[in-house]
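Below you'll find the structure I mean.
For this depiction, one protein chain was excluded, whereas all remaining protein chains were kept in their positions.
Chains: A and B, in written order; residue numbering restarts at 1 for each.
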Amino acid sequence: MIYAVHSGLGAAQILERTRGNAAWLGFYSVFLLAVVVHVPIGLRAVLGEWLGWRGASRDAALATFAAALAWLGARAILAVFL
Amino acid sequence: MNPALRARNHPGYWAFLVHRLSGILLALYLPAHFWVLGLALHHAARLDAFLRWTDQPLVRVGEWGLVLLLAAHFTGGLRLLALEFLPWREWHKSLAALAAGVSLALALAFALAL
Partner (left out) sequence: MWRGTAEGGFRDYEVPRQASQSVLDVVTYIQRALDSSLAYRFACRVGMCGSCAMTVNGVARWTCRTHVDQVCADGRLELAPLANLPVIRDLVTDMRDFFDKWARARGRFEGRRTRRDDFERVAPDSEARRQVDAAIECIGCGVCYSSCDVVAWNPDYLGPAALNRAWTLLRDVRDGARLVRLRAVAGDAGCHACHTHLSCTERCPKQLSPTAGIAGLKRAAAAAALRGEL
(Lines give C-alpha, C1' and ligand atoms only; values in the text may rest on other atoms or scores of the structure.)
Protein backbone atom coordinates (compact mmCIF):
# COMPACT_ATOMS: atom_id res chain seq x y z
CA MET A 1 0.00 0.00 0.00
CA ILE A 2 2.85 2.34 0.88
CA TYR A 3 4.51 1.48 -2.44
CA ALA A 4 1.30 1.98 -4.40
CA VAL A 5 0.45 5.32 -2.85
CA HIS A 6 4.00 6.55 -3.29
CA SER A 7 4.06 5.57 -6.96
CA GLY A 8 0.78 7.33 -7.64
CA LEU A 9 -2.90 6.48 -7.73
CA GLY A 10 -3.94 7.87 -11.10
CA ALA A 11 -5.50 5.33 -13.48
CA ALA A 12 -2.51 5.49 -15.81
CA GLN A 13 -0.06 4.99 -12.93
CA ILE A 14 -1.97 2.02 -11.49
CA LEU A 15 -2.27 0.33 -14.84
CA GLU A 16 1.40 0.91 -15.58
CA ARG A 17 2.21 -1.11 -12.47
CA THR A 18 -0.28 -3.90 -13.00
CA ARG A 19 -0.57 -4.47 -16.77
CA GLY A 20 1.27 -7.66 -17.67
CA ASN A 21 2.82 -7.92 -14.18
CA ALA A 22 2.77 -11.64 -13.32
CA ALA A 23 4.10 -11.11 -9.83
CA TRP A 24 1.34 -8.67 -9.04
CA LEU A 25 -1.20 -11.09 -10.54
CA GLY A 26 0.04 -13.90 -8.29
CA PHE A 27 0.07 -11.73 -5.19
CA TYR A 28 -3.38 -10.28 -5.72
CA SER A 29 -4.89 -13.67 -6.60
CA VAL A 30 -3.67 -15.10 -3.31
CA PHE A 31 -5.07 -12.04 -1.54
CA LEU A 32 -8.43 -12.53 -3.26
CA LEU A 33 -8.56 -16.20 -2.28
CA ALA A 34 -7.79 -15.33 1.32
CA VAL A 35 -10.47 -12.64 1.34
CA VAL A 36 -13.16 -14.87 -0.18
CA VAL A 37 -12.52 -17.53 2.49
CA HIS A 38 -11.87 -15.32 5.51
CA VAL A 39 -14.45 -12.52 5.25
CA PRO A 40 -17.61 -14.69 5.16
CA ILE A 41 -16.38 -16.82 8.07
CA GLY A 42 -15.77 -13.71 10.14
CA LEU A 43 -19.12 -12.19 9.21
CA ARG A 44 -20.85 -15.46 10.12
CA ALA A 45 -19.92 -15.00 13.77
CA VAL A 46 -20.96 -11.32 13.73
CA LEU A 47 -24.35 -12.07 12.13
CA GLY A 48 -25.04 -14.89 14.57
CA GLU A 49 -23.95 -13.09 17.72
CA TRP A 50 -25.01 -9.49 17.09
CA LEU A 51 -28.07 -9.94 14.84
CA GLY A 52 -29.21 -13.34 16.10
CA TRP A 53 -29.22 -14.62 12.52
CA ARG A 54 -28.53 -18.37 12.45
CA GLY A 55 -29.40 -21.40 10.36
CA ALA A 56 -29.34 -22.24 6.68
CA SER A 57 -30.44 -18.78 5.47
CA ARG A 58 -27.41 -17.14 7.06
CA ASP A 59 -25.01 -19.61 5.45
CA ALA A 60 -26.76 -19.25 2.09
CA ALA A 61 -26.50 -15.45 2.27
CA LEU A 62 -22.81 -15.69 3.14
CA ALA A 63 -22.12 -18.13 0.31
CA THR A 64 -23.76 -15.66 -2.06
CA PHE A 65 -21.66 -12.84 -0.64
CA ALA A 66 -18.51 -14.96 -1.07
CA ALA A 67 -19.42 -15.65 -4.68
CA ALA A 68 -20.04 -11.94 -5.30
CA LEU A 69 -16.68 -11.05 -3.75
CA ALA A 70 -14.94 -13.67 -5.86
CA TRP A 71 -16.58 -12.40 -9.05
CA LEU A 72 -15.90 -8.73 -8.34
CA GLY A 73 -12.33 -9.51 -7.33
CA ALA A 74 -11.54 -11.69 -10.32
CA ARG A 75 -13.04 -9.06 -12.60
CA ALA A 76 -10.89 -6.39 -10.94
CA ILE A 77 -7.74 -8.46 -11.32
CA LEU A 78 -8.40 -9.08 -15.01
CA ALA A 79 -9.35 -5.45 -15.54
CA VAL A 80 -5.99 -4.17 -14.44
CA PHE A 81 -3.81 -7.07 -15.57
CA LEU A 82 -4.88 -7.53 -19.14
CA MET B 1 -18.31 5.65 30.26
CA ASN B 2 -21.40 3.60 29.51
CA PRO B 3 -21.89 1.15 32.46
CA ALA B 4 -21.90 -1.91 30.21
CA LEU B 5 -18.53 -0.86 28.78
CA ARG B 6 -17.14 0.10 32.17
CA ALA B 7 -17.75 -3.45 33.40
CA ARG B 8 -15.77 -4.70 30.38
CA ASN B 9 -12.92 -2.21 30.56
CA HIS B 10 -9.96 -4.60 30.25
CA PRO B 11 -7.42 -5.01 27.43
CA GLY B 12 -8.74 -8.31 26.10
CA TYR B 13 -12.16 -6.82 25.56
CA TRP B 14 -10.91 -3.73 23.73
CA ALA B 15 -8.74 -5.96 21.56
CA PHE B 16 -11.84 -7.98 20.64
CA LEU B 17 -13.92 -4.88 19.89
CA VAL B 18 -11.22 -3.33 17.69
CA HIS B 19 -10.76 -6.62 15.86
CA ARG B 20 -14.47 -7.10 15.22
CA LEU B 21 -15.26 -3.50 14.23
CA SER B 22 -12.23 -3.24 11.95
CA GLY B 23 -13.24 -6.55 10.35
CA ILE B 24 -16.79 -5.35 9.69
CA LEU B 25 -15.57 -2.06 8.17
CA LEU B 26 -13.04 -3.87 5.98
CA ALA B 27 -15.72 -6.33 4.87
CA LEU B 28 -17.88 -3.40 3.78
CA TYR B 29 -14.96 -1.70 2.03
CA LEU B 30 -13.64 -4.62 -0.04
CA PRO B 31 -16.53 -5.03 -2.53
CA ALA B 32 -16.30 -1.30 -3.23
CA HIS B 33 -12.55 -1.57 -3.75
CA PHE B 34 -12.92 -4.45 -6.22
CA TRP B 35 -15.68 -2.65 -8.09
CA VAL B 36 -13.59 0.49 -8.52
CA LEU B 37 -10.64 -1.47 -9.89
CA GLY B 38 -13.04 -3.29 -12.20
CA LEU B 39 -13.95 0.09 -13.70
CA ALA B 40 -10.63 -0.07 -15.55
CA LEU B 41 -12.09 -2.86 -17.66
CA HIS B 42 -14.64 -0.86 -19.58
CA HIS B 43 -14.79 2.54 -18.00
CA ALA B 44 -11.26 3.86 -17.86
CA ALA B 45 -12.53 7.43 -17.89
CA ARG B 46 -14.74 6.76 -14.86
CA LEU B 47 -11.82 5.15 -13.08
CA ASP B 48 -9.71 8.20 -13.68
CA ALA B 49 -12.45 10.54 -12.54
CA PHE B 50 -12.86 8.44 -9.42
CA LEU B 51 -9.14 8.36 -8.73
CA ARG B 52 -8.90 12.13 -9.17
CA TRP B 53 -11.62 12.33 -6.55
CA THR B 54 -9.34 10.39 -4.25
CA ASP B 55 -6.82 13.21 -4.37
CA GLN B 56 -9.03 15.25 -2.05
CA PRO B 57 -7.61 15.56 1.49
CA LEU B 58 -10.64 14.01 3.19
CA VAL B 59 -10.27 10.92 1.06
CA ARG B 60 -6.57 10.84 1.90
CA VAL B 61 -7.53 10.69 5.56
CA GLY B 62 -9.93 7.90 4.67
CA GLU B 63 -7.12 5.96 3.01
CA TRP B 64 -5.03 6.35 6.13
CA GLY B 65 -8.01 5.13 8.13
CA LEU B 66 -8.19 2.05 5.93
CA VAL B 67 -4.51 1.28 6.45
CA LEU B 68 -5.07 1.65 10.20
CA LEU B 69 -8.06 -0.70 10.06
CA LEU B 70 -6.13 -3.28 8.10
CA ALA B 71 -3.08 -3.02 10.35
CA ALA B 72 -5.24 -3.29 13.49
CA HIS B 73 -7.17 -6.27 12.17
CA PHE B 74 -4.02 -8.00 10.95
CA THR B 75 -1.99 -7.52 14.15
CA GLY B 76 -5.04 -8.45 16.23
CA GLY B 77 -5.34 -11.63 14.20
CA LEU B 78 -1.67 -12.46 14.75
CA ARG B 79 -2.24 -11.94 18.48
CA LEU B 80 -5.12 -14.46 18.42
CA LEU B 81 -3.03 -16.99 16.52
CA ALA B 82 -0.28 -16.63 19.12
CA LEU B 83 -2.75 -16.99 22.01
CA GLU B 84 -4.37 -20.04 20.51
CA PHE B 85 -1.51 -21.97 18.97
CA LEU B 86 1.47 -21.22 21.18
CA PRO B 87 1.61 -22.85 24.63
CA TRP B 88 -0.03 -20.49 27.10
CA ARG B 89 2.26 -18.05 28.89
CA GLU B 90 1.42 -15.25 31.31
CA TRP B 91 2.87 -12.50 29.09
CA HIS B 92 0.42 -13.42 26.35
CA LYS B 93 -2.08 -11.17 28.03
CA SER B 94 0.12 -8.22 27.06
CA LEU B 95 -0.12 -9.12 23.38
CA ALA B 96 -3.08 -6.77 22.98
CA ALA B 97 -0.86 -3.81 23.80
CA LEU B 98 1.83 -5.08 21.45
CA ALA B 99 -0.66 -5.50 18.60
CA ALA B 100 -2.02 -2.01 19.13
CA GLY B 101 1.48 -0.55 19.10
CA VAL B 102 2.56 -2.33 15.93
CA SER B 103 -0.59 -1.39 14.03
CA LEU B 104 -0.24 2.25 14.99
CA ALA B 105 3.39 2.17 13.87
CA LEU B 106 2.36 0.74 10.51
CA ALA B 107 -0.33 3.36 10.06
CA LEU B 108 2.13 6.07 10.98
CA ALA B 109 4.62 4.78 8.41
CA PHE B 110 1.88 4.97 5.80
CA ALA B 111 0.91 8.48 6.81
CA LEU B 112 4.52 9.69 6.71
CA ALA B 113 5.12 8.08 3.33
CA LEU B 114 2.47 10.34 1.91
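Just so it is clear, a contact is a pair of C-beta atoms (placed from the backbone, for glycine too) under 8 Å apart; a residue touches a chain by one contact, two chains touch by 3 or more.
Computed from a predicted model, the values in this text were never measured in an experiment.
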- Item | chain B residues that touch the omitted chain in the full complex | 3-4, 6-8, 10-13, 15-16, 20, 80, 83-85, 88, 93
- Note on the structure: Residue list for chain A contacting the dropped chain reads 45, 48-50
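As a convention for this text, only the chains that are shown with their structure count from here on.
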- Taking each chain's centre as the mean position of its Cα atoms, how many Å separate chain A from chain B? 15
- Task: Under the touch definition given earlier, write down the residues of chain A that touch chain B in their complex.
- Result: 1-2, 5-6, 9-12, 14-15, 35, 39, 42-43, 46, 68-69, 72-73, 75-80
- Task: Please give the residue numbers of chain B that touch chain A in the complex, ascending.
- Result: 20, 23-24, 26-27, 30-31, 33-41, 44, 47-48, 51-52, 54-55, 63, 67, 70, 109-110, 113-114
